[in-house]
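Every protein chain except one is present and positioned as in the full complex.
Lettered A, B and C in written order, each chain numbered from 1.
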């Protein structure tokens, strides 16, 4: 199928022909001429948005400009990762008052306690095509066939991508349907597109070679967990499974969070069960806040917050001190590809020192560490009773006496 | 507790004293002097970020500038809402190729079919404080007491907020713990802070009047579903429960999606079960993509994508045609408060014509409608086999012949 | 529709005409003449099964006899319930070695600690008919209508049943479908049939009066949670929500469970998270074992174990001692109706002293208490390391020296 056919299938062409540099800006201007709204245009299609229009051409369609989102910095956040200990300043983009303040407080607590451990303990992104047959007997036969073809499929993938590797193939039968769980590693990219293209190649190869022809098939049928929190990833991995933990001396808890380890464990227990009673996936407080802000700053796919913001927070007392961990089974981050090379994202990754190849696992460790910081800070606030007051003050931009600010 | 105490509790003060206009920019500059990184600074702390620093003072702490996110426009999207039929141009901010194109395609399909219905069918935001007792007998006694105090609590709320109304109080007992589910309406604001402050007032009143004193209590213990997808909201509501539906003539499906209603229903079924097999909450394809892009453009809390991006998509054939609906039990949007008055957000809300009071339910209807558009478009792409090709082309900014673009 | 029509709809008649006393036995004999298998017949269709055939005629169809299941007794189990403290001997029917021994051990521990508290904290059984419309606008209109008709529906129920009371009516809209959640109290019966008949009457009334006619409707569409564990009941109730709790002195834990409160809390935490990682509903160990054995002994619907065996177990240290609670949101028991008047069931309810009217809430308290006993015993076994050994010994009927048996 050629490009024009694709476009007609997409119903409207959204990219521009002609010189890419001028074309994007020109089309955007045309769109504004329809929209009117000069004030909105001045804000969104300002000089910079106009000049950089072409920069975004692989990342957006029907471009009309850019929005500005404020970014704050939290830290230093000391992370004892796979490559050693490192102090990060963490850029967080958000419009929600108190978010950066809270993560900042948690980051400094972790750092004061010597830094948290963080590791990527598993890694894989999946696509899950589905093949439909006349009956379960055919489905079982197909499934048996597929499970003998790992080598063939791996080879097919190598011709489509040099970064993506097929690491496992498993069939799940439901009635006369077979979901094929294709798991890949994706180098330093988040990898959703990579696994799509690789799976597309695999499916075509399967259709060509299968001794039994499906009635119909789809490239993906939701078993992968793409853009959705799942218990499948909770007990396995999607993207990167990241764990961060720390033991915090009692004195630091008392001094910086104004509560005790015991009270925090009581909160954890109440919050864990509150989540279970509400039917959440996993047990956690507000992973979404930190991940959304970090993903947004660093050019990650913010929609992946829907799948990433799930996992397990655990607090225990260990002697007089506090043990705390977070487990995030579904961190979708990359330091190449997607939005990571766009100017803002590149700048934020540079603040972390994590732009480009070789850094995606470290970025995932930062995700784990900042989320741990945020869990400790919010639980501390609920325990000391400060939560409502802090939000009231910060959301009103209230002037305050700074006691020990040195940022 | 006074402001300085709050701050010491938050460990670091993050707002600035002195003239707000200069102070924010000045502090940001100081932070950059520590960070170094002149290129990153030039991108993030550009002239506009510097000049508008004070604008963001109620929305961010430890400010270092702004990031730019490209925004595209999808539509026209015809929505037959509670206030009549209206055509929207929908701003979507994202860095993911193909997203705007796909939603745009879906929006035009809906519009070509006469527009989709959309309604807010339920509305409430909850906070769920937890009170701990010595044993279940005390917990049951407390629960019995609370359920007689609705009038008192309602009155207490009216003294804290004029926009928020307490609409229900329910106690859930777990062992010796009582979760009090306080449900509020929040006017045209998304309302998380409003319900926090109101619940804080309620809790203090409860503690004062309760015939039985809890061992300890927390303002919130995760039963509310804040920032988490839950089945609690699936069978009830959090924020706004929005439904959108449409019947699309067969010819339009064939012409614009290049597939048939029957094939799309087959996909729906395979995808629904794929989701269930993976342990998702609800049944849907990629609510997260559209919601994240719309929330981001319009100054909504993007972290709420973690809770909002869940619900039910349903496709059925109806005679020769296609019936499609989406149900989103957990839309968290407002047209006042939060980030909605920041320049970019205000501009995007103006594109929708939905800035300010009286518009939050219409904005929720747009959420439902654009999500419906996105589900139809992606299912169409999986059915026609275009999904991988479209992503490959659009993520490479490939030049294409436009066949019927008129935007 | 008359009875003969119902039968033709059920395809095969399964009850017998003529004298009920002889007919059942006669038909059973005829069935055995087809089956052959004289040894099996001798076991299942023994003299007692033959003589009591007619006893079972309202409880089984296509009767061929009875099976024998061994029953053991656990206790004394001291329950401090709504009606005061009482010691129970609890009949448990099972074929699984170690089950009775383990619950017995737990029961005695609770009793030694003074007995556990137990309460029914909420009560309701639901049926959830579903009505389908052309579009969501009609669905919303219908929903609005229903919510004004509570009085009419309550009245309709009173004409169908004197025991069942309609206690709430709520509509949940999904696309163009409306699920009507009808909640009833059911006196001392478990009540599934009662709510079916009442809901049937309600639906017919609705169809007669609704200003808007549904395309089609079903008496039940799975939102009720009938025979399924759900998070809906976790955050609310189905049947009876029962809580049991106790504080156990440290010395008793050490002496009877051979472990410490701290170790048991460590286990609880590990088990809670293990459950969450596997995607369970609620947090618990083996509710199913005790409930299945008690339901079976007492003529309850054993299939309801699928819904009842879910909830929350919580262990905490409280000073040096152990606090433990179980919360069971979905206990489906009755002391009248169903299988409760059959000879074995009546005998087992008599052992409990809970046969007949006025006892269903106490029976639910026993469910809570015995489940609490079982959780403590199994956690104790995992903590002391005895679990495997005990199962090995007991499943081999191994002879043992009794050290302190006095039952």
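Simple rule for what comes next: a contact is a pair of C-beta atoms (placed from the backbone, for glycine too) under 8 Å apart; a residue touches a chain by one contact, two chains touch by 3 or more.
Fair warning: this is a prediction, and the values are worked out from it, not measured in the lab.
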item: Where the missing chain makes contact, among the chains that are shown; value: A, B, C
item: Of A:37, A:172, A:205 or A:252, the residue in touch with the unshown chain; value: A:172
item: Option from C:163, C:250 or C:263 whose C-beta touches the chain left out; value: C:263
item: Touching the absent chain when the full complex is considered, from C:62, C:85 or C:162; value: C:62
item: Subunit B residues touching the omitted chain (full complex); value: 231, 234-235, 266, 269, 272-273, 276-279, 281-283, 312, 314, 316
item: Touching residues on subunit A - with respect to the absent chain; value: 117-119, 121-122, 135-137, 139-140, 143, 172-176, 223, 230-232, 235-236, 241, 243-245, 247, 279, 312, 314, 323, 325-327
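Everything below uses one rule, namely that only the chains that are shown with their structure count from here on.
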item: Joint neighbours of subunit B and subunit A, given as chain labels; value: C
item: Shared interface numbering between subunit C and subunit B [over half = same, under half = different]; value: same
item: Computed distance of Cα centres, subunit B from subunit A, in Å; value: 17
item: Subunit B-subunit C separation of Cα centroids, rounded to whole Å; value: 39
item: Set of subunit A residues in contact with two or more other chains; value: 231, 234, 266, 272-273, 277-279, 281
